[in-house]
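Reading through the structure tokens given below for one structure.
With one protein chain withheld, the remaining protein chains of the complex are depicted in position.
Letters A and B name the chains as they come in the text, with residue numbers starting at 1 for each one.
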Amino acid sequence: MSDTSSVAYGSHASGRSYLVEGGRYSGILSWLLTTDHKRIAILYLISVLALYFVGITLGVLMRLELLTPGETIVKAQTYNAMFTLHGVIMIFLFVIPAVPAIFGNFCLPILIGAKDVAFPRINLMSWYLYIGGAMIAVIALFTGGGPPDTGWTFYAPYSLRTGTNVTLGVFAAFVLGFSSILTGLNFVTTIHRLRAPGMTWNRMPLFVWATYATAWVQVLATPIIGITLLLVILERFFGVGIFDPTKGGDPILFQHLFWIYSHPAVYIMILPGMGVITEIIPVFARRTIFGYKAIAYSSVAIAALGSLVWGHHMFVSGQSYTANVIFSFITFLVAIPSAIKVFNWVATLYKGSILIAPPFLFALAFIFLFSIGGLTGLMQGALSVNVHIHDTYFVVGHFHYVMFGGTAFAFFAGLHYWYPKMFGRMYSQRTATLACTIMFIGFNVFYFTMLVLGLQGMPRRYYDFLPQFQMGHTIATVGSWILVTGLIIMFANLLMGLRKGERAAADPWGGKTLEWQIPSPPPHENFEEIPVIDRGAYDYD
Amino acid sequence: MDESHTTSESSAIHRDDVGSRIGMWLFLFTELILFGGLFLLYAVYRYLHPQEFHEAAKELNVVLGAANTLILLTSSFTMVMSISYLGEGEKKKSLLALGLTIALGLAFLVNKYFEWSAKFHHGLYPNSPELAGRGQGDNLFYGLYYSMTGLHGLHVLVGVVLLSVVLIYIVKDKVTPDNFIVLDNSGLYWHLVDIIWIYLFPLFYLIT
Partner (left out) sequence: MQHGQEHTLIKARTYTAVYGALLVLTVITIVVARMHLGRFSVLGALVIASIKAGLVLLWFMHLKYEKKIFFVMFVVAVAFLTIAIGLTFFDIAYR
């Protein structure tokens, strides 16, 4: 079954590894000025992970602060800045770029049999915009009136009036949006123009489908946040009055515009993760994916329907009841394509000859955690329930199940799955399994407690809490320690593998998609000869 | 959805004009939606304050607005002519048409400058005491007027710079009759800026 010796489309003799062969420049410049999609993926990997560590540190510190009522380690205003920064970093700098910018860049051209993306230089530029945005965000912390304290949502009118450095923080998000747009634009064009001969739409690996749907959302939705944030800046400089209620502006319109982007952005975050899981499941079940077309089209359906449900963030904002009902209804509809994916993954596992390995375990953890995230999302989609749990820890628990349990676990799954391909070495699978188990336990101890705390009435973003929530906060904080222990073990293991791991074969997992048919790590231009595709992506039968 | 255009186009350094144009169009969509957010705000505030918008729009100078419409439409025409000439190998005529386009773009900006100055002179600018003394609808109308025509003007300015660079490229034969995708794509950008104005003109100057 596991045909590890199949190196059909390129021999090991074909060119040097991309890690060695850098193109025109040498040394550090061969990385900083590279246009190789694989090297850009590594640049993203390093920078995204660096910022992820900052985000985690902030998260852990916040949990520590909430271990006891009142002041534990920081002052209230610092806490406000911390949850704002935690949100901005995790959303704009980690979750949105993690899967598309790292695995999308690394794998997408290879998966469709191309030598690079359509616009390699724009690809590099989008990384520089990412770095620029990150730097502006950091500068925003230390200049002006201090770090922004609005939360990552920058809601008007508070964002128009607070003395903290919102202007620069908002500008950082604007620049990051630009980076995201360019990545999306590049991927759409690449998928339309650079598929290898015979790589028809219905032969594309499903990760490519997911990335394609995501890229469209990136292109179409991101400009809305761009203009909204620009208007906040204009408002702060010139007092135009468009969102300012004292001048006739409607702050609820800010929320509309914000969520017209930010809800689809949730799907920018989760769709590529789903794509990664769809790649992993058939490989470790040794079965052709069940319901190829259903999964492919459900990606498009999620992207389309996901663009129509933003109003469910605003059920208690004062928007009209008609809008509430309509947005609630469409919200339930999004559950259908999401459930189609879950059912197809499970159906693929049925009667498979399953290979238990770290990528697969992370994928299973994803399915479990994402399902909880999705179902708690449905609870909030119901108008009556939403009123009660709005702005409580239930919401915080829910979106951490989706973003962390979903996207981040999919990211870890992808990292463990493509790691041997990216670096040509293998990490310790035993340690990775241990890390995955600890993280899974810590995650649920942490965030399931948050769901319970929310139902009990603990409001989100509060610095202090009433004594009756003490037990929940203690459990959640302990959970965060377990979770972080797992994360540390996981990353340490991956780092160790870079130096001491054994050499990986071209196809260590027995995958059938194109990336497993070229050497590990891939040569500079991926393929010596562009492959000709004559069958579907998951040909296990 | 099956397209069979994929033959031998996958090399790292390759020329794919169709791909370049797809990329450009996708970029134009982002521009369209960037303005789209403002159009959304305009629609809502006009719906909420029909009478004030009606009155405020009367204050705008229709002649200046119409002149600018004429200028941009003409510049769009010279733009396509420039592309058409270059495709036929007529470099000089192409340069002339492109030069005209740039000049018209500048004329638009000059016109805009006078229009804005006049409004400032009457105390109609964001956060002005004059506007604060009026109704909220007026404030929103002028807020949107400055935001939208301002953002549009910025795009005209970017377009002028872009076209000037392409002009130099043509002079230096970096953009040639065999390879003028850069001119083509710049033209697309210029036309989009024109289309935005085609909507801005009636929405601010005419619907009274």
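Basically, a contact is a pair of C-beta atoms (placed from the backbone, for glycine too) under 8 Å apart; a residue touches a chain by one contact, two chains touch by 3 or more.
All values reported here derive from a predicted model rather than from experimental measurement.
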Among B:36, B:105 or B:126, which residue is in touch with the absent chain? B:36
Touching the absent chain: which residues on chain A qualify? 192, 216, 220-221, 224, 252-253, 256, 260, 307-308, 310-311, 314, 318-323, 326-327
Determine and list the chain B residues touching the chain excluded from the picture. 3-5, 7, 9, 15-18, 21-22, 25-26, 29, 32-33, 36, 39-40, 43-44, 46-48, 62, 66, 69-70, 73-74, 76-77, 79-81, 83-84, 87-88, 178-179, 184, 187-188, 191-192, 194-195, 198-199, 201-203, 206-208
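Methods note: only the chains that are shown with their structure count from here on.
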Help me check something: in the complex, which residues belonging to chain A touch chain B? 113-116, 118-120, 122, 181, 184-186, 188-189, 192-202, 219-224, 226-228, 230-231, 234, 238-242, 247-250, 253, 256-257, 260, 525, 530
Residues of chain B defined as touching chain A within the complex: 1-3, 5-12, 16, 18-19, 22-23, 26-27, 29-38, 40-41, 44-45, 48-49, 126-127, 132, 135-137, 139-140, 143-144, 146-147, 151
